[in-house]
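The structure under discussion appears below in the form of structure tokens.
Here the complex is missing a single protein chain, while all its other protein chains stay put.
This part shows subunit A:
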Amino acid sequence: MTRALAFVVLLPRNVCVAILTVYRAVISPLYGDVCRYYPSCSHYTLQAIQQHGVVRGVWLGTRRIARCHPWAEGGVDDVPARTHDRYRVTRSGFVVASSHGKG
């Protein structure tokens, strides 16, 4: 039951994760490595959506892309951390309910 609920709740962010994964595999390599930050903007947005959900994740990602321009300093810039043990990220990047079923 909780599992089904978690699937529904997590569906929007997993759809976004799927879109971003395809983008990163197919479109992004076409113009090579250009980002002045680590992780790159798309990787940052992917992590942000995984950890903070669609709304905050897209907002964080948009702010990051706005920060990334030729006059920016660049460097290491990670997603603000959020500690939760409700969800975990699978190897392919999708977010699922934690296996120990706390949530």
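Worth pointing out:
Definition applied: a contact is a pair of C-beta atoms (placed from the backbone, for glycine too) under 8 Å apart; a residue touches a chain by one contact, two chains touch by 3 or more; residues count from 1.
Here is the rule we go by: contacts and distances are computed from a predicted model.
A single chain of the complex does not appear, and UniProt lists its protein name as "Membrane protein insertase YidC", one of "MetA-pathway of phenol degradation", "TRAP transporter large permease protein", "Asparaginyl-tRNA synthetase" or "Membrane protein insertase YidC". The residue touching the chain not shown here, chosen from A:Cys41, A:Val79 or A:Ala97, is A:Cys41.
In the full complex, subunit A touches the omitted chain through residues 29-38, 41, 65, 68-76.
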